[in-house]
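Working notes for the structure below.
Note that one protein chain of the assembly has been removed; the remaining protein chains are unaltered in position.
This part shows chain A:
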Amino acid sequence: MTAPKTLYDKIWDAHVADEAEDGTCLLYIDRHLVHEVTSPQAFEGLRLAGREVHAPDKTIAVPDHNVPTTAGREDPEQMTEDSRIQVSALDKNAKDFGINYYPMSDVRQGIVHIVGPEQGWTLPGMTVVCGDSHTATHGAFGSLAHGIGTSEVEHVLATQTLIQKKSKNMKVEITGKLHPGVTAKDITLSVIGKTGTAGGTGHVIEYCGEAIRDLSMEGRMTVCNMAIEGGARAGLIAPDETTFEYIKGRPHAPKGAAWEQALAYWKTLFSDEGAHYDKVVTIKGEDIEPVVTWGTSPEDVLPISGVVPSPEDFEGGKVEAAKRAIEYMGLTPGQKLTDIEIDTVFIGSCTNGRIEDLRAVADVVKGKKIKDGIRAMIVPGSGLVRAQAEEEGLADIFLEAGFEWRLAGCSMCLAMNPDQLAPEERCASTSNRNFEGRQGYKGRTHLVSPAMAAAAALTGKLTDVRELM
């Protein structure tokens, strides 16, 4: 009998193409996703060395970080020159190397981590990489998915493998049920609040427990998306009926006999009873409240009912960091979080730019108006999410409430395109990073769930969405 294995162990073992004596492995990569920002130097490297893309059929590219999200974006005037150069470099590289491509003009274009699952490229038990740290998103399907640097992008393009050493196993269990108004985003932020941004370093996290099982695929993607913010290389959730249901019929999902064969394999993808984890964290679902971040690190998480902390509440190097964060964020220790007034609301990103997120926003804002003077923007994660939201009538609800309804892209998640915060502008954002300057020079970001962002748009302050329900 073989020793019990975790889900991570199983996927890892199934992808080792070669193992050196010291445990360094060549891990075979099933899907390689590519975007315009972290790939030009990799393609340039291939050209210089006279190399080809090893498996173009397993390589999928889409521009997302730089693309404008306003109507008429085909007009090159809408982009800065260097953005234009990056997007057209991707156009050219995709064509020259013969890889799957969704150009800006394609309705299927969108954020790479939304497009992959949507098109059925991401499947359980796969290894998925992308030159982007939020590749962890795909772990929601029970695939081992993580971000890589540009040198590794080049390595995967050339060889379809990565040189890797195995990480440790970490289990994060969310037991029981969530209260109404508490979402996947609150789970993932609460976990980081508990473990810190380095809590998962060197580990692959498997999320499990009833509250995780109860989530839709959209919610599971939100949870795994932020595994990286907890320092983990990847986040994983074992596939189940919810997963199979989501995948079935997607353009690149297996069909017919291949589907049956795949399904039989996917059903073996779970952690065996008694498998070993190096670290275990358990949180009760009922203890999780809607949360917000107050500082400039995703670990600066508090329940919305809390108050801004003071630097003395912390220890070691965090005292200085908290002091800096409070000053940067323009807050006062002891201030109630619900008294913090905001200027802007951003709803979108690979964390919360899927259809379910938009439905959650529509539920809160339906028939209401956003507070006067608030800039509120909804950026769907893909052209198809946008189309579906229009079909379901959500777009009308947003427009009537006073939101801007944009085209798909990363937008103000990292503000590489024209969507940026001005200095000291304060934003309730459904994205994943509240770092200094992330959403614009000196911009101030509070991370929240889509429902909480919607509530903030209505009141103009950070707000407990449960009070509007």
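By our rule, a residue touches a chain if its C-beta (ideal position, glycine included) is under 8 Å from a C-beta of that chain, and two chains touch if they have at least 3 such contacts; residues count from 1.
The rule we apply is simple: contacts and distances are computed from a predicted model.
A.B. asks: Looking at what's absent rather than what's present, what does UniProt name the missing chain, "Glutathione transport system permease protein GsiC", "3-isopropylmalate dehydratase small subunit", "Cell shape-determining protein MreC" or "Beta sliding clamp"?
C.D. replies: Looking only at the record, the undisplayed chain corresponds to "3-isopropylmalate dehydratase small subunit".
A.B. asks: Tell me which of A:Ile148, A:Met170, A:Cys208 or A:Cys427 is the one touching the absent chain.
C.D. replies: A:Ile148
A.B. asks: Based on the whole complex, identify which of A:Thr197, A:Ser216, A:Thr242 or A:Gln388 touches the chain you can't see.
C.D. replies: A:Thr197
A.B. asks: For chain A, which residues touch the unseen chain?
C.D. replies: Missing-chain contacts on chain A: residues 17-18, 20, 22, 24, 26, 28, 30, 37-38, 40-41, 44, 49, 51, 54, 65-66, 80, 82-83, 85-86, 89, 123, 125-126, 131-133, 135, 146-152, 154-155, 158-161, 163, 165, 167, 197-198, 201-202, 231, 233, 254, 258-259, 261-262, 265, 297, 316-318, 320-321, 324, 414-416, 433, 435-438, 441.
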